[in-house]
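Reviewing the structure listed below.
One protein chain is absent from this view; the other protein chains keep their places.
Note that the chains are named A, B and C in the order they appear, and that numbering of residues resets to 1 at the start of each chain.
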Amino acid sequence: MAHYKIMGQDPYWMNFYGLMILTLMEILAVGTDLGPAANSLGTEEKVLTLWILTIIAIPKFIMIAAIFMHLYGDEDSGILTMTALFPAFFILIMVLFVGLTHPNAASGLPDWCRPGNYGL
Amino acid sequence: MSYDDPHHPSPWGPHDWKHGSPHNSWAPFILSMGVAIFLFTLAGAFKWGEFQGWGKVPLIFVGLGVVGFGLLIWWRQDISFGVNGEVFEPKAAGAPFQNIDIRKVAMWVFLMSEMMVFTSLFSTYMRYRFGIASCQTVFESGEWVEGAAVICFEPASHLIASSWFHIAPGAINTFALIISSFTIVQALRYAKMRDIDEDVRRRKITRYLGTTWFLAILFLTMKMIEWFLGFPLPEFLHEFNHGDSTINSLYTEGYLINADHYQHHEYDTHYLESNGHGLDHDSDLYAMMEAGTHPGGHMMANIQVSATTFYVTTGTHGAHVFGGIIGLSYMTLKAARGGYTPDNAVSIEYFGLYWHFVDLVWVLVFPFFYLY
Amino acid sequence: MSVMTPLFEGLWDHYILWSVIVSAIAFGWLYHHSFWFTSKDGEKIPNVDEIEIGVFPKHNDDMRLEVAWTILPFLLIIWLTYYSWEPLDAMWTSEDGGVHGYECEEGQVSNNVMDSDGIITSDCYHVIEITGQQWFWSFDCLELDGSLCGSSTETMEVYGSVPVLHLMKGETYLAVMESIDVTHAPWFQHLGTKEDVLPGQQTTLWLPISESMTEESMVLCAEYCGDAHSIMAAKLMAHN
Partner (left out) sequence: MVGKRSKGAIVALVVIAAMLALPSAQSFPTGISGVQQSGCNCHGAVPSDSVVASIDGLPESYNYSEAYELTISFQGGPSQEGNVNQGGFHLWASEGTLSVSDATAQLYNQNEAGHTGAGNDQLSWTVTWTAPATDKNVDFVLHVNSVNGNADGVGGGTSGDMWSKVAISVGGPVEVLEATDPFVVLGVLIIVSASLLAITLAYVFYRKDPDAFDWDNFAPWLAGWMTSTDHKKIGTLYFVAGLFFLGVGGIMAMIIRIQLSVPGNDFLTQEQYNQFFTLHGTTMIFLAAMPMINGFANWMVPLQLGAEDLALPRINAMSFWLQPFAALLIFTGIFSGHGADTGWTGYAPYVVSEGAHYGTTMWAAGQIMLVASSTLTGINFLTTMAVMRAPGMGWMQMPLFSWSILVANVMLFLSIPAFGVGLIQVYLDRVVGTAFYDIAAGGDPLLWSHLFWYFGHPEVYVVVVPSFGIISEVIATSSRRSIFGYRSMVYAMAGIGIVAFIVYGHHMFTSGMSPTLRFVTMLTTMLVAVPTGIKVFNWLMTMHGGSLVYRTHTLWALGFLVTFTLGGISGMFFPSIAMDTHLHESYFVVAHFHYVLVGGTVFGFFAGIYYWWPKATGKMLSEKLGVLHFLTAFVSYNALFWPMHRLGVWGMTRRHHTYFVTTEEALGSLPMEAAGWNMFITVSAFLFFFSNFILVFNIIVSSIRGEDAPDDPWGGWSFEWMTSSPPPAHTLYKLNDGSWGIPTLKDANEHIANEPGWLSSWFQRLLVTDEDTEEESH
């Protein structure tokens, strides 16, 4: 249970309002024509949208985990946060090795993997 | 007597919880049997997507029925938990979890494995999303001919994020889940309040759990609409929807796991010309058509992999919501009977952790499957 | 009949050497201790560490020793890694030329040479195509001249009718491979090499035929592919 306040208000309500606003922003970001903005940044609309969505998803993620799931402000928050973060390394490995290795296997070994590159 | 604990002679429940564990229970045996029957019979009813006839369907329900029966036993043993102060909530002894409820630690450990489940699904999605050229790219490259299907990746967001109406069910769901996350935390807050009237507390908990249950049902209903049903628009909105009177479901749009001849009007040069949008003048296809080396036409795509990753990932999330509904049904019932007191309010917290986790997954699923 | 390529044999001998050294240390130690530090049942057994039920025993450690057998194996594996890193240069060359250069022009020959480590380098290479399907191999010489590459079939006593790939000694080939159903893998036994053949994706495999290559050798399927996996065979003939 939360024993603290956010801006003097109930933390659950505040968190709820915050999540609502962020979600609205997400939907607006998708619905709005970001083409010109993307062009001025020298990128595509899709890429810009993805960046906005990712950036909004992070605080949402933290807000739910920290306040609703009591990973902030409780006596046991520290160790439970550590527990929740424990798989991070393994998640990273899976995303790198499974998710992001290109399916069409490259035919060549890059230079940095070659002994010849280091004069060996 | 061979039962492990003479205090609890019945393995069918209910238990006398003052004594703690162990208890004999039939639930594990029956649940396991049910799962096996379900997996076996489901594979009898479909083979490689071909329906094998209705004759084998009742067997699936036998499997589900056995699972349900096992769950009932489990709950029957649990329903007395917390009533009349019969709480058995051991605390952790050793560092670093000292004085944390054991079951809370177990819940977090369980969530670790759930994280890996969704990481696996997301890795699958990333591998295909980045490994297969998107249909838009293939279309504009001109490396296709009318009449032969090309393999390409068509993200569901191309359909879903195409208009405000299409995105509506997903957007409503996002709000539904956030609100339900909030209501479950409210239920926990009232369950923990010691200084209010017992009856008020009972009603508050029941009401908040019931709302959560309702929002979860709403979530799955919206999902049905979005996947299979679609919905009609009131007349004054038609003009905002290219004059169409209905919003098509993904099913109607042909976005299916067996869609090896998928067509979309945006991959049709004739449509693009007649619609005034025209083709992107920078694209190779435009150049090829100008030069007369490409006849244009309607591209056909094999989008089975895209549909598969979409349905299975969001479906796994949906299955978690469904599991939550089953849990919530029991908890609401128990709350209505006054089964939650400040002493065992933690049960709501454990379920809440699971429920928030489902919400967290949606925070990732929604942008990457529905919007991007 | 030798199945070991000079490259494999070099690595193998080196690894065997270190294996013998490591096992000599470990087993010598084991046998010494298991005969030296013993006691008989019934004898009064000394209790040097004052072991007692319910008491976590006294630590019995020695930082220097433990660090020693962390560092020494680490050094050994660094050496072994370096040793087996070298042949990697020749295993996958990048698109822009490597030990096997670029694709041969019409009429050009590879003239491959093997160095003392067993690594083969060539002036250029020829491209051939290998297709796997349940349960036979097909070899395609593409535009290569009959004097460089050929394919035929032959009835072997035990495998029945098998495809035969005829390649020339001194020439280096790059096999571009694809499967039309499930995953297979040709194991060129006397070349000591194999690579999976995947459906829907191309993989490549170097086939440097050195002068010392045996005349005829088997090609087996080394990735389980279904019923007749074990008789999915082919023959490689190396001609002068």
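In this section, contacts are C-beta pairs under 8 Å (C-beta built on N, C-alpha and C of every residue); 3 or more make two chains touch, one makes a residue touch a chain.
If you're wondering where the values come from, they're calculated on a predicted model, not measured in any experiment.
Although it is not drawn, the missing chain touches A, B, C when the whole complex is taken into account.
Between the chain not shown and the residues B:V57, B:L237 or B:I257, the one that touches is B:I257.
Only one of C:M4, C:V113 or C:V127 touches the chain withheld from this view, namely C:M4.
Where chain C meets the omitted chain, the residues involved are 1, 3-5, 7-8, 11-12, 15, 19, 22-23, 26-27, 29-30, 33-34, 37-39, 41, 45-62, 65-66, 69-70, 73-74, 76-77, 80-81, 83-85, 87-88, 91-92, 134-135, 156-161, 181-183, 185, 187, 189, 192-196, 198-201, 203, 216-218, 220-231, 233, 235.
Seen from chain B, the chain kept out of the figure touches residues 1-5, 11, 21-29, 31-33, 35-36, 39-40, 42-44, 46-50, 74, 91-97, 100, 102-103, 105-106, 109-110, 112-114, 116-117, 119-121, 123-124, 127-128, 131-132, 151-153, 257-258, 260, 302-305, 307-309, 311-312. Residues of chain A that touch the chain left out of view are 75, 78-79, 82, 87, 89-90, 93-94, 97-98, 101-103, 105-106, 108-110, 113.
Here is the rule we use: only the chains that are shown with their structure count from here on.
Contacts between chains trace an open chain of neighbours here, each touching only the next in line.
Computed centre separation for the pair chain A/chain B is 20 angstrom, with centres defined by C-alpha atoms.
One simple way to say how far apart two chains are is to compare their mean CA positions; for chain B and chain C this gives 46 Å. Between the Cα centres of chain A and chain C there is a gap of 42 Å. Chain contact summary for the complex, chain A toward chain B: residues 1, 12, 15-16, 19-20, 23, 26-27, 30-31, 46, 49-50, 53-54, 56-57, 60-61, 64-65, 68-70, 75-76, 79-80, 82-84, 86-87, 90-91, 94-95, 98-104. Here chain C touches chain A in the complex through residues 82, 85-86, 88-89, 91-95, 98, 201-204, going by the rule given at the top.
On chain B, the positions that touch chain A within their shared complex are 96-97, 99-100, 104-105, 108-109, 111-112, 115-116, 119-120, 122-128, 130-132, 161, 164, 167, 171, 174-175, 178-179, 181-182, 185-186, 188-189, 192, 349, 352-353, 356-357, 359-360, 363-364, 366-368, 371-372.
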